[in-house]
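One protein chain omitted, others in place.
For reference, chains read A and B in written order, and residue numbers begin at 1 within each chain.
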Amino acid sequence: MQQVTLSKLAQLVDGEVVGDPDLIIEGIADLEDAGPEHITFLANPKYAGAVKSSKAGAIIVSPEWKKLGKNLVVCADPYLAFAKIATFFSREEKAPIGVSQHAVLEPDVTLGEDISIHPLVYISSGSRIGDRTEIFPGSYVGEDVQIGNDCTIFPNVTILKGTVIGDRVIIHSGTVIGSDGFGYAPSPEGYFKIPQNGIVQIDDDVEIGANCTIDRATFGKTRIKRGTKIDNLVQIAHNVEVGEHTAIVSQVGISGSTKIGNQVILAGQVGVAGHLTIGDRVRVGAQSGIAHSVPPGKDISGSPAIEHRTWLKCSAIYPRLPQMRKNIRDLEKRIEILEKKLNEGK
Amino acid sequence: MQQVTLSKLAQLVDGEVVGDPDLIIEGIADLEDAGPEHITFLANPKYAGAVKSSKAGAIIVSPEWKKLGKNLVVCADPYLAFAKIATFFSREEKAPIGVSQHAVLEPDVTLGEDISIHPLVYISSGSRIGDRTEIFPGSYVGEDVQIGNDCTIFPNVTILKGTVIGDRVIIHSGTVIGSDGFGYAPSPEGYFKIPQNGIVQIDDDVEIGANCTIDRATFGKTRIKRGTKIDNLVQIAHNVEVGEHTAIVSQVGISGSTKIGNQVILAGQVGVAGHLTIGDRVRVGAQSGIAHSVPPGKDISGSPAIEHRTWLKCSAIYPRLPQMRKNIRDLEKRIEILEKKLNEGK
Partner (left out) sequence: MQQVTLSKLAQLVDGEVVGDPDLIIEGIADLEDAGPEHITFLANPKYAGAVKSSKAGAIIVSPEWKKLGKNLVVCADPYLAFAKIATFFSREEKAPIGVSQHAVLEPDVTLGEDISIHPLVYISSGSRIGDRTEIFPGSYVGEDVQIGNDCTIFPNVTILKGTVIGDRVIIHSGTVIGSDGFGYAPSPEGYFKIPQNGIVQIDDDVEIGANCTIDRATFGKTRIKRGTKIDNLVQIAHNVEVGEHTAIVSQVGISGSTKIGNQVILAGQVGVAGHLTIGDRVRVGAQSGIAHSVPPGKDISGSPAIEHRTWLKCSAIYPRLPQMRKNIRDLEKRIEILEKKLNEGK
């Protein structure tokens, strides 16, 4: 348990204390569960009511809540400040364990300093593990894999031959990096497998969720660039390139050779066809299906995906299709009557 | 191989024997493959024809089939009776293996009686494994995990730090419990990771399929309540709460902080957005996308989801959109003609 003054925490996030700067804080909690020893945060105005009844010792708020009458850390971005303070309280100073006697390492593996290779890890020949990197039980590191500094490889991860991983990369359990891409040439005898000889490269500060699959390239590399965050059960096919600071939510699938830009957001269960280019800052609604390239900055939704605003309108009309059809039939009848009358009138 | 009289099986399911109560049954099989030594079942009237040609020694049926002229176990719910008799024949009395010499357990692990910890299992410090629980090869149990009595953890499962699991829980291979939730605060330097300090709690009699991912909470707990059954490749995000006796079919994704009620059915590939409340007994059609909370008892379908009956109608009209558009154009032409005529008539 850590103990720290409110002024220390404010300093950590470039914030300003309102109330008692010497208040001792021992942890962070959400509005509901926070006690007098906790700091909590107000990032969404809809929880402003809950703030009043909160028992929290202090609250991180934006400047507009300065007069709340509680111990506060006032700062421009309370959500970011919350993340930083939560990180401060989450730090665990654990000594590195070195290489467990129950791990299996081939002879020519290069290990950095202060590493932790847990029991039942396997590391193949030619691999290099950076300083302070931790590899949890059951994970597999193939031949000639490079893993940078300060990485965390959770249990039961599979990192196959030739994968290159940068610094501060986090890979969650069950994820497979470097499986063969899905490539076959049709032949009279059936599908003929195309060897997948490329690699996967994952740049600095990428985080990859649990049970994802990222296929190696046919030639060259499948690449995930700096700062991109990937949720669970995501499929990234061979030769895909994902830009920087992009967010890919759970169960998304990206087909072969597609290029995703920087700061893109793909919501849950989106599918992207192959050989497309999705521009920077494109945002895609959940379950959308993208069959064509998308220029930068667009918001799209639907399957097949269209402009998000058009999709909203169409989605609202869709349940009225039966009424629309009835309206058309009514019109047909009325016109028929008119036509009759006019013809009779002739 | 077990041998048991028909009357013994009838007793097991509160059923009544029609025919020979002393008939010896040695197993259960489906209508097609059953031989004279097997019992089979008729739960769906559409297979009534197949019953006649079945070589089964006996059949589990509902009262309306009492006069089939075969050896029968007659009972109110033949499907449930089938499940119970199949369970009877599936019981394997295997002696617990204790802790394999090829498993790796940290010193301060608490183990119940009659456990089976198979080779290549890793159990971290502070964990507690209940009586008669079996953990298969390659599975990982993190720090301070609690697993109850009579649980089955299949091979290559990952159960991370602090997870709490009740009694009679079954977790299939490749599933990850307690991976970090997908939470970041945007910052000028990119996504800033929000520490995920909560846990996952799984209550009694839950079954979780293969290669699922259930993320730990940011604060507090992600929770799956009693009796709920989850199929393969399902994603459950941080702080989700799933009620009792709910069924979640394969490849469903549930976003953060959503509450799913009791006895809900989510069909395959459904997506549920975050921070929603899905009421008790709601049923959701396959591939639906839920963007709003749903009151109890509703049947919904579609993406975005609407009332199931409306969706059925709209889905039937959708393929006629080209015809509807043509109808509208025809109407326009006919009106134009009418308008002309009337104006000329002036």
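Following the convention adopted for this analysis, a contact is a pair of C-beta atoms (placed from the backbone, for glycine too) under 8 Å apart; a residue touches a chain by one contact, two chains touch by 3 or more.
Not measured: the values here are computed from a predicted model.
K.L.:
Specify the residue from the set A:E16, A:D144, A:D180 or A:D299 that touches the hidden chain.
P.N.:
A:D180
K.L.:
Of the residues B:Q3, B:T87 or B:T110, I need the one that contacts the missing chain.
P.N.:
Residue touching the absent chain, from the options given: B:T87.
K.L.:
Write down which of A:F89, A:F136 or A:Y318 is the residue touching the left-out chain.
P.N.:
A:Y318
K.L.:
I need the residue numbers on chain A that touch the omitted chain, in ascending order.
P.N.:
Listed in rising order, the touching residues are 104, 120, 122, 138, 140, 142, 156, 158, 160, 174-176, 179-180, 182, 184-187, 190-195, 197, 211-213, 215, 218-220, 233, 235, 237, 251, 253, 255, 269, 271, 273, 287, 289, 291, 302-304, 306-307, 310-311, 313-314, 317-318, 320, 324, 327-328, 331, 334-335, 338, 341-342, 345.
K.L.:
Spell out, residue by residue, where the missing chain touches chain B.
P.N.:
For chain B, the residues touching the absent chain are 29-30, 33, 77, 79-80, 82-84, 86-87, 89-90, 102, 118-120, 136-138, 154-156, 170, 172-174, 205, 207, 209-211, 226-227, 229, 231-233, 244-245, 247, 249-251, 268-269, 286-287, 303, 315, 318-319, 321-322, 324-325, 328, 331-332, 335, 338-339, 342, 345.
We take it that only the chains that are shown with their structure count from here on.
K.L.:
So what's the Cα centroid distance for chain A and chain B, whole Å?
P.N.:
So the centroids are 26 Å from each other.
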